[in-house]
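First comes the structure, then the notes that go with it.
Note that this complex is displayed minus one protein chain, with the remaining chains in position.
Presenting chain A:
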């Protein structure tokens, strides 16, 4: 779009935004200052100092990094405010912290401590499986995750001032983050070339507000700062995300779960600045020590012992329930992205669990099932609302 670059967001009537106290421009302003930078997960003040020394532009204060949350299970909640306060006192760079999706009181508490950003995070256990926090009610800005363009725009309409990919946190595996970025960028590329008249239907398909879809089309990019997150473990990963079009990178377990955190942190910071300069990338990738081990979701061995995260599992369930087919043959068919199916998962014999799975299909939920080496489903977990 030619012109001065001034774009007003219209359709604000229904949103109660206290514009004088917390203008959206100030919320996004901080995100714009974080562009080209690396935001690192830290669990102690010492780690925060290491991150600041290495050149992180902000830190994310947590009690447990995503890799540990995955390993330990249970319910993951907002961290102890005392810990967050200690981390805030240890550094001069912005401090972020996570709140559960939909848990607006955790967000109120984080705002009261005076940190700089709240991450409404799917890494923590869901507090509300249908609604996210109404971020317009807060003075503190929010960053939210997304898997595709529709989700990103819905979060922005709710008031998110910064967007990141969801990725596969805690695995050290970049594939999901790449998938999500390609999905967002791909849809934006389609949108840019689309006839204006077709945007109405495209907005319906994306399940996103029309005005934001149109704004995205005019800008040629997401209307807010877009970071990569989830599985970044090496400088090459960070540079990959930057070249794919992200404005910056979150690194979680990737730094402090590696062999030499300070060195790796510095290398990733340099990689994000010099993302299109392979000579610098080669130089900083040398001699970094061990990367975080990570989890390969396609690894046979891992599948049997851990949680399945087949993206299209939901699709298979939806197809079943929409066709009115009840899963009576004690078999669950899992369809992966590449179209492979695996039919060797039996439904549980336990009544309770069986009913939960059937109800889950009917409601169209995202379910993760656990099959502990038995090839029979023995547990399931709700991984998020269908948005």
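The definition used in the following text is that a contact is a pair of C-beta atoms (placed from the backbone, for glycine too) under 8 Å apart; a residue touches a chain by one contact, two chains touch by 3 or more; residues count from 1.
Just so it is clear, contacts and distances are computed from a predicted model.
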Undepicted complex member, UniProt protein name, chosen from "glutaminase", "Phosphatidylinositol glycan anchor biosynthesis class S", "Glutaredoxin-C11" or "Aladin-like": "glutaminase"
Residue among A:73, A:220, A:259 or A:289 that touches the chain left out of view: A:220
Touch with the omitted chain, as defined above, among A:107, A:123 or A:269: A:269
Contact with the hidden chain (one of A:49, A:77 or A:157): A:49
Footprint left on chain A by the chain that the document does not show: 4-8, 19, 23-26, 28-30, 32-37, 49, 52-58, 88, 91-95, 111, 114-117, 139-141, 215, 219-221, 223-225, 243, 245, 266, 269-270, 272-274, 276-279
